[in-house]
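Structure provided below as structure tokens; questions to follow.
Here the complex is missing one protein chain, while the rest keep their positions.
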């Protein structure tokens, strides 16, 4: 379905650098975040996006200011790719009132409606209707903004998938449903949840343009997403994109993920999306190794500063919370 | 997908007579029931099955004792085809305690669990999970009984469709989902509810064997259903059957149905399933017109007797109900 | 008429704000099962007035999403019973979004639906489910009993920023009543004294208001003066009005169509006994539906929810309770 060849020279260094920066920043955030978790600084749920960075990165690269995203319980990567402030993300995870949600939300609820981020969600599948709703709001107000829901393989077995995607279809909404098929729902492999592991076929059944893409290839994701956005802006949305991928570890920080077959893990790690973003930047631009090192150092510093900021942030106030409750 | 030609001489007179009797009995029940409704004897909702008789008739003809059915808000036809006692049906509609549900249930809730009828349902789509559940119960108890849910075009846009059919699929249940596509949900035509009016395609998307059939042809329905039952008993269920049809009137007794296009109505009335059942019986057996008249007279008498029985039945008891409530 | 008052409210708010839109089953061309939305399609077009498939979870969910994204949706659900299909979106999304975002995210979402018994529509089409919404922090619960209240409250609902469960009653759509001219808006949290009285405070809402007023009229003839309070919005609840009345009458009766166990009447009773314990001359009486699903049979349907004689009897019990019990002690 590709309408234009994505020859390597089609990408500017700036673009490739952005792709790499995003993917790498997610990688650092998750890797370092897990350390904070293990130190006991982060509590509750923490679902790492490690291994899936290519999807958020490629998708968001094809979106513009004014567009909307909705996310999942595994939402840090989407936030970062959407340009979130790492300081406020870390502060949220550390339960501080300088966090995105004043420490009231936590990992599964980071949102920033002021920039069109409808937020992560603790209910599997809930981002689909919410995203379709945002797309509907934009249609009502005459905006051509596109809304993307990042969703999951698990969520495609949930009724929300059918109901909301169907609504988006009959209303021709500017909506893209990105199904991150990491082939597991906690410990349950996709083969046990469905007879048809090619999830994009579910879109076809209700007349929705649907594609499958290698989710570990940020540029491939970007290309298919760019076309999906075009389809939408032509009034021919929605579009469903299934992005095949694999987690690098268990479901959440404390899940050793022993049920994940070694060979598949190796297969996907050999196709690491962050490595591929780095390689693309190197291969398709004139960037030097030193410059790449500098980018990585910058991102490391950004994260460290975020931790510092968060640790220095004040504690939440019980009085404020009680007042908020009285008004709720 | 037909595995065996259904040559006309394949049917016994007994079988053809049964098909005709069933279809005609439904026709009479609905036609006369509407009269009772208009006389004020029936209250609440009454959704006539007129025009769709071929489906219940053909489907139930392929089932056996021990099998299960679940039905819809438009459920009289399924009940009758399943062999229900017309007396107890009429008594229920007349709110009598001799009715199937003691007058507590009414048109939308007639059930008879003693013979595997899980009942009509006031919630569109609810029969799907309930039917899958019965199929699961049968699998657990090692029975090869088949469960059929009669469902509707409207219900295929509901989450229950995806969730339950998918469960039936991963568990290889002896389950057949019969989607009676009458192309309307109250006044909303199917084209406004979905981009893909061929509803069987939704089954394909999740790896379920799926077929489309002319729902106004009782024998065609019977044939496809017979195959579906075979597929199930081989452990290869579930199967989805979309049966295209059309109502002969509005959504419920008081809906004039003006939104239904004349030409389509004419088209389907020309393919009236009861007429076709009668014609098949005539063409493929040695039955005489007089014998057919006798069958019709017998059915008319059965309905009249049912009305008589119901009218003579005692009223429900408030005391019994209060006692029941105290124990609920 | 109630349904016209509702229509006027929607019409006026749609005219006033382009971000107001309405979706539901059969609400456009057909004007809705109770004709509330008749004519709106012609006036505002199919972008803002649209039919949906039978997908309550989806409709409610996209409504909530649209509200979060800044539009002002009204989602019409045919029967409150069917809202059960969308409970996740109501309970886990709409009601919690503001808290989860630390206060920044708002959800100006209005779900309009109707409940209650009427005409033998049986167990799955007759419920009064307000208590379920009442319990969930973050939801406003509105149950107008008159055309004027219906209009004023619906207009207010469409201008404020929290999710509203706007619960109409199938028996009230044809109710007649004066609706003030001009901009008529009723804030949430302000009860209304539907009849003044001095002997007993009777609290009721929705379709129990006309029934309670009839009971009050009958009791008046017997020399018992009943004050009938309609909170109009159950969340927020006008506690002051209720407590003030009880401090005057020393007696309270609460009437709800919903079944007794875990209903809103229990909660109001718990508030009265907590706040006005020393004022009360008798226990708070609750008149409520039986704890069983509503049956199809019309006689039993009527027996399953409060009728005028039940209300009259409860008021009398409440009046005579102190003497009776004092004697028994």
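As written, the chain order gives the labels A, B and C, with residue 1 at the start of each chain.
Definition applied: a contact is a pair of C-beta atoms (placed from the backbone, for glycine too) under 8 Å apart; a residue touches a chain by one contact, two chains touch by 3 or more.
Keep in mind that what you see is a predicted model, and the values were worked out from it rather than measured.
Undergrad: Touch partners of the unshown chain, restricted to the chains that are shown, please.
TA: Counted over the whole complex, the chain not pictured touches A, B, C.
Undergrad: Of the listed residues C:24, C:73 or C:138, which contacts the missing chain in the full complex?
TA: Reading the full complex, the residue touching the unseen chain is C:138.
Undergrad: Among C:92, C:225 or C:299, which residue is in contact with the omitted chain in the full complex?
TA: Checking each option in C:92, C:225 or C:299, the one touching the absent chain turns out to be C:92.
Undergrad: Taking the entire complex into account, which one of B:134, B:176, B:260 or B:306 touches the absent chain?
TA: B:134
Undergrad: With the full complex in mind, choose from A:11, A:49 or A:104 the residue touching the hidden chain.
TA: That would be A:104, which touches the missing chain.
Undergrad: Tell me which stretches of subunit C touch the chain missing from the display.
TA: Subunit C touches the chain not shown through residues 57, 81-82, 84-85, 87-88, 90-92, 95-96, 99-100, 122-124, 127, 129, 131-132, 134-135, 137-138, 235, 258-259, 261-267, 269-271, 273-275, 277-278, 280, 282-286, 290-293, 295, 321, 325-326, 329.
Undergrad: Footprint of the hidden chain on subunit A, which residues?
TA: Residue positions of subunit A that touch the missing chain: 43-45, 95, 101, 103-106, 108-109, 121-125, 154-155, 157-159, 185-188, 192-194, 259, 315-316, 318, 321-322, 324-325, 328.
Undergrad: State which residues belonging to subunit B touch the missing partner chain.
TA: 68, 70, 97, 99-105, 109, 111-114, 116, 118-119, 121-123, 126, 128-134, 136-141, 147, 159-160, 163-164, 166-167, 170-171, 324-325, 328
In this section, only the chains that are shown with their structure count from here on.
Undergrad: How big is the gap, in whole Å, between where the Cα atoms of subunit A centre and where those of subunit C centre?
TA: About 41 Å, centre to centre.
Undergrad: Report the inter-chain centroid distance for subunit A and subunit B in whole angstrom, where each centroid is the mean of the CA atoms.
TA: Using C-alpha averages as centres, the distance is 46 Å.
Undergrad: Can you give the whole-Å distance between the Cα centres of subunit B and subunit C?
TA: Each chain's C-alpha centroid was found; their separation is 37 Å.
Undergrad: Where in subunit A do residues touch two or more other chains at once?
TA: In subunit A, the residues touching two or more other chains are 159-160, 163, 166, 170.
Undergrad: Which residues does subunit C have that touch at least 2 chains other than itself?
TA: Answer for subunit C, listing residues that touch two or more other chains: 53, 55, 57-58.
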